[in-house]
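Yeah, one chain of the complex is gone here, protein chain that is, but the others are all in their spots.
Let's look at chain A:
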Amino acid sequence: MSTDAPAPRGDLVPAASLIPADAPFPKAAKVALGMPQLRANLAHATGTIRAKRAKVAGELDDWERLRDTAAAVKADVQRRLPELAVQFEANATAAGAVVHWARDAAEANAIAARLVREAGADEVVKVKSMATQEIELNEHFEAEGLKAFETDLAELIVQLAEDKPSHILVPAIHYNRTEIRDIFDRRMGDAPAGLTDDPAALAEAARLHLRRRFLSAKAAVSGANFAVAETGSLVVVESEGNGRMCLTMPETLISIVGIEKLLPSFADLEVFMQLLPRSSTGERMNPYTSVWTGVREGDGPQNVHVILLDNGRTGVLADEVGRQALSCIRCSACLNVCPVYERTGGHAYGHVYPGPIGAILAPQLEPGRHDDLPYASSLCGACYEVCPVKINIPEVLVHLRQQGPHAAGERAAMGAAEAVMARPRLWRTALRAARFGAMPWRRKGYMRRLPWPGSKWTVSRNLPVPPKESFRDWWKERDR
């Protein structure tokens, strides 16, 4: 479509270009922490969603039992994944869909690109999908001379800004409405003159812009929130109606679905459709839930394709502790309550899945990379508390830390500490030495500046000085 008239290029600087994606988390986080507008936007948005979630989750008496049930269903899926995937394929095929299997991102992208060409199209409209973000489908399409247009409002904002999503559910969470107005004004091409930052005006501008795309698109690409093995159905959960347009209007529909999205039976949806909206957007009921099973003649897309995506998932499945990460339903509740995510945003994580779930998923999906992410947590446990499928994120974080690798210096320091702590007499001697060594500071009460690595502490905090008399001295004295 030629509505992409040259837009005036202003001084829009995408956040993702400022926060180095390949830098270790602490470095990237430091950059994000130094961006006051980004931090204000994040704190406001996460605070709002957090409160909404807490309110609506608290309304259900059986919330904890729903969580237990969802966790049990997902654990069952993980035990029977090969069987369920084949069952899904058989039922979807019988209903008229074509099922493809993709080992990795390259295979999935190649299949999708081929299908778009076979449909006689050179562009697609897209439903918001984390799987396609994960395999970088848009970038691959661009390299192949195909265009992928995001139709979810927030994804559209991010795409127009030439930025990267910073949140699983709310990819433009790092922008406020004034920034969004500027992005539309300069990049949309057909934004109405005199566009204000009134949310309704912004939504209307996006709506008009997208309407033209929906009407002309020959093919659409989606993900799926759930894939039901028993019926061969796919389910997309969205709240803008853009997904429904993509799923029903074009002749060809290509859905890229991670194999962990399988559910055994249709009835299982009853559990997840209660948990997901309340956990993600803080809504009691989801506005647009689309369910489709293969092809229905004369109604909706007549060429329905499903690409089942592995891309590291079977590797995760092999780890008995780590595999619970595959239970994730991408609600983002863990991001919204995470004190680390709230302050850094998603870009600092350097992966499409940020926040607590990203910290356990990214290093497992791409072994050997993102080794710094399991440490991007204070292990406060707020994520586990809200997770609708009860992924014990702190447990997996510690598990992944225990896989290593560890820096030699740290390894030596930890070994020395263990050697002392495992020998009570040596431990007592060490404590006595510390009390003696601390004498010069005792009058001040605090140590204010320490050499590295202690400087990492004293950069913002004082360290108390060991006392003159230990508890042990006191105990010995009163024992007499």
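The working rule: contacts are C-beta pairs under 8 Å (C-beta built on N, C-alpha and C of every residue); 3 or more make two chains touch, one makes a residue touch a chain; residues count from 1.
Going forward, contacts and distances are computed from a predicted model.
> Report the protein name recorded by UniProt for the chain absent from the figure; options are "(Fe-S)-binding protein", "Gfo/Idh/MocA family oxidoreductase", "4-azaleucine resistance transporter AzlC" or "ABC transmembrane type-1 domain-containing protein".
Hidden chain, UniProt protein name: "(Fe-S)-binding protein".
> Consider the whole complex, including the chain that is not shown, and state which of A:G58, A:P199, A:P367 or A:G415 touches that chain.
Of these options, the touching residue for the absent chain is A:G415.
> Decide which residue listed in A:P264, A:G300 or A:P466 touches the omitted chain of the complex.
Missing-chain contact among the listed residues: A:P466.
> Using the touch rule from the top, list residues of chain A that touch the missing partner.
Counting over the whole complex, chain A touches the hidden chain at residues 25-26, 29-30, 33, 339-340, 343-344, 374-382, 384-385, 394, 398, 401-404, 406, 410-411, 414-415, 417-418, 421-422, 424, 427-428, 431, 434, 446, 453, 456-457, 459-464, 466-467, 469-475.
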